[in-house]
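With one protein chain held back, the other chains of the complex are shown just where they sit.
Moving on to chain A:
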Amino acid sequence: MDWVFLSELAINGALTGLLYSLFAIGLVLIYKASSVPNLAQGGLTMVGAYVVLALARDVGLPLWLAIPLAAVVMLGLGFGIERVALRRLAGRPVVMILMLTLGLDIFLRGTTLAIWGGTSRSMELGVSYDPLFLGDIFISRIHLVGAGVALALFVAFMLFFRTRTGIKLRAIADDYMASWSVGIAVERGVGLSWALASVVAVAAGVIWGEIQGVDQALSLLLLKGLTVAVLGGLDSILGAVIAGIILGVVENVGADFLDPLVGGGSRELIVAAVLILTVMIRPHGLFGRHDIERV
């Protein structure tokens, strides 16, 4: 057993996992307010990356300005989605909202294809690809940066949910009717959760765009992001972070053992197994809220 190699696999797995968390945090934000997994989160992430590129390449702004501006644009898009599409669905079965998010994802993919085409574009963040060594262990810089962003967002949201607005959002997640009864602007709260998730999508889009290039394939991040969100419990930000690390490590280390046996491709199998087993064995995930039942 090569311990150095194993720790390298584990550490890089954990970093990649935190990038899944970065994506999953957006899913959790929307789930908390609407009780629906947002199937368009992949599409939003892809659009976030395209908007950054449009502002940086097509308009010619520096990246440090293009990224926050893109966040503002996406904030507006998030509010807009609630206003135009979701508000009409208030009170309808959750599965209808789920279908709506699926339709939205397809729509966003089609739109980017129509505007920017299907060729992959690079983000060019300017993060060095020189190897970074921690002792004998090789670490990717962009993964380290992305993991840092994920953790920073995690801390920011933990603090946000203690503010008055954050508490109102959590109240909405608990009970729409009771929220209305004390005058909470439920619709605006749901809009805010979409807006925040859209901003998270910019962060995820930039990091993942740097890693794998910007094209429609970015929207496929949904599959891993959803697995992480489900494992974490769907409505827990802490859960999304820890589940991301777990999935990243299991995937990276597991694939190293399994790939020689099955001849490659075991990563997908591992992710699928984690998703299916979570739903079967622990549907509330690691940190999900149970509905409280008093005896």
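Methods note: contacts are C-beta pairs under 8 Å (C-beta built on N, C-alpha and C of every residue); 3 or more make two chains touch, one makes a residue touch a chain; residues count from 1.
The working rule: contacts and distances are computed from a predicted model.
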Point to revise | Name of the absent chain as recorded in UniProt (options "GMC family oxidoreductase", "Calcineurin-like phosphoesterase domain-containing protein", "Branched-chain amino acid ABC transporter ATP-binding protein" or "Quinol oxidase subunit 1") | key: "Branched-chain amino acid ABC transporter ATP-binding protein"
Check your understanding: Of A:59, A:134, A:155 or A:178, which sits in contact with the chain we cannot see?
Key -> A:178
Point to revise | Hidden partner chain, residues of chain A it touches | key: 90-91, 164, 167-168, 170-171, 173-185, 289, 291-292, 294
